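Excluded from the complex is one protein chain; the other protein chains are retained at their positions.
Per-chain residue numbering starts at 1, and chain names A and B are given in the order in which the chains are listed.
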Amino acid sequence: MPDERSALALKSALREQRMLVLRSALDKRMAVAGFAIMTVIVLLAVLAPVLAPAGPYEINPLDRLLPPSSKHWFGTDALGRDLLSRTLYGLRISLAVGGSTALASSALGLLLGLLSGYFSFAENIIMRICEGMMAIPPMLLAIALVAALGSTSFNVFLSLSVAYMPLVARVARSSTLSVREQTYIEAIKSQGASWARVLFGHIAPNVMSPIIVQTTYIFASAIIIEAALSFLGAGVPPPAPSLGNVLYDAKSVIFSAWWTTVLPGIVMMLTVLGLNILGDGIRDVMDPAG
Amino acid sequence: MEPLLKVDNLKTEFRTLRGIVTAVDGVSFEVRAGEMFGLVGESGCGKSVTSQSIMRLYDEKKLARHSGLALLDGENLLAASQKRMRQIRGRDVSMIFQDALSALNPVFTIGWQIKEVLRIHQKLGNKESREKAVDMLRLTGIPSPETRVDSYPHELSGGMRQRAMIAMALVCKPKLLIADEPTTALDVTIQAQIMEMIADLKSSLNMGVVLITHDLGVVAQTCSRVVVMYLGQIVEEGDASDIFYHPLHPYTKGLLESSPSIRTKRGAPLHVIQGSVPPLDKAGSGCRFADRCPYADKLCSSVPPMLVNAGATQKVRCRKLGSIESGV
Partner (left out) sequence: MLNYLAKRLIHVISTLLILSVIIFGVLHLTPGDPARIMLGPDASEETVESLREELGLKSSLPIQYLRWVANAAQGNLGMSYFRSEPVLSAIGKHISPTIALSVWSQLLALLVAIPAGVFAAKGKGGKVDAIVAAGTLAGISLPSFLFSLLLILIFGVWLKWLPVSGYKAISGGLGNHFRYLALPVMSLAFMQAAYIARITRSTVADVLNCEYIKTAAAKGVKGWEIMFKHALRNAFNPILTTIGQTFGLLLSGASVIEAIFNIPGLGQLMVSSILKRDYPVIQGVVLVTSIIYIAINLAVDLLYGVVDPRVRIAGESG
């Protein structure tokens, strides 16, 4: 760079600075908005037993397919169950399945990614298997697993976790590969630290940020797939009020009761939107350049 | 003789969040047909902005505002419509850039890129334009142009790429060529070859050339007249030989002293640029070079110097001229 107060450099510096200020403010707003939406949604789910006006399985044949009213905010479904209650309890199931899937697949993927990024013999085995698994779209892999294991909530969680694990492993591996080359890792190694200490004590914390972002996206995606599985008969078994089941039930009465689709649908979309915004926000805050 | 290009009081302002920054501030010069004209200064002094303003390459809706005149054969480019500008660009005025590797599109062959100019401006068919492209590549000294025409930019050496870009710029035989640091990225030996080729083509096409460079040495060898810019203003202008042998402005002197080893100057700390520089329209009421100038006194940073005649061909923007001359 020339040692000159240059008009152009000034111009681009100003522009860049403006963009950065704008961006980081916007990113923070995004992250905060995502966090706020998710806080509300998690609270709704946790407090479902308190908030729900009725039990999620309570059938009232006389109150079938009632439109939204002050008594039933979301209306009722074909069996006369209160939809708000089913939606709130559905949030619980969706968040539980999605969240535990995100955590389990991230933890497992992180472990495998770290190992395969650090040991080249592990890399060959683990990454080849992951590539094979990633050749199957996650939803199909989950369907196959659920079909084989039988459809229970736990098996849905298990299958989704297995299906998402390779995605995390791949991200963790590539981050590990680059962190491994850093000078400070060399320094720690030269002091005689054990591989476990280097890998889990020093490399792992430095590959966390992309993993956290990935975890958020998996959370969102797992909620979607969990619900989609219900439409294929491979989801959380009915009559459990998962969002997928609520929407599946709604499909058969879509011609007469729009609210059964729209209102739970909005709740589901807000949940996924909140997670996606949160993920985008975290990503941009952690990596302003990207 | 009527000049080919007459730039008069050109002013280019950029809109930024913190206000308007004047990148080019009242620049005037003339280029005649068949003449090579030098526009000199360190990077960022406004010389590239000047050329791109003349070409109207900035986004005028969001970024840039121009005033003044830029007359090409009497037609004011700054007032032309965008449609008219598209006719002029590449046909009447062409540009070549410093780094041909990034200035050529990597996914098209150089032949395709040359033919595109002909397709736009001369509506030539494929076969004809290919022949013309090959001829032009031959003219710029590319060996076996019949095969080279189908090469991609990354398949050529740096010097070849620069020749290909020159071929692309000149294929419509423009009246004016703006060469923005055309040899900076090249080896010294190739630099000389390229400059020689540009000079030859200039004569054979009777084309005006604006040579933008930071190297006064190159200018002294090739140009007839020179403008030296600093922070968007002309600080000195005149015949190349006069400026080379008798530089008057302290900035020109500095440039010349560092000319063979101009890179040593570049290592200076970055914070000078990044620091709290006032927006340029408020930039010191006085001389813009004052706080770097070894001759500056208190008055320099408050009294704006004017561009005044000095010597037979030169003009200088410095109020300390007399005292510098006498060595005080």
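Note that in this section a contact is a pair of C-beta atoms (placed from the backbone, for glycine too) under 8 Å apart; a residue touches a chain by one contact, two chains touch by 3 or more.
All of these numbers come straight from a predicted model, not from anything done at the bench.
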Neighbouring displayed chains - absent chain, whole complex: A, B
Chain not shown: contacting residue from A:L66, A:M268 or A:I282: A:M268
Sole residue of A:I129, A:I188, A:M208 or A:M286 that reaches the chain not shown, by the stated touch rule: A:I129
Residue among B:A33, B:I120, B:M197 or B:L321 touching the omitted chain: B:I120
Contact residue for the chain not shown (choose from A:G117, A:P138 or A:P241): A:P138
Hidden partner chain, residues of chain A it touches: 128-129, 131-133, 135-141, 143-145, 147-150, 220, 224, 227-228, 231-234, 247, 250-251, 254-255, 258, 261-262, 265, 268-269, 272-273, 276-277, 280
Touch residues of chain B, complete complex, unshown partner: 52, 55, 57, 85-91, 94-95, 97, 99, 102-108, 116-117, 120-121, 152, 154-155, 165, 168
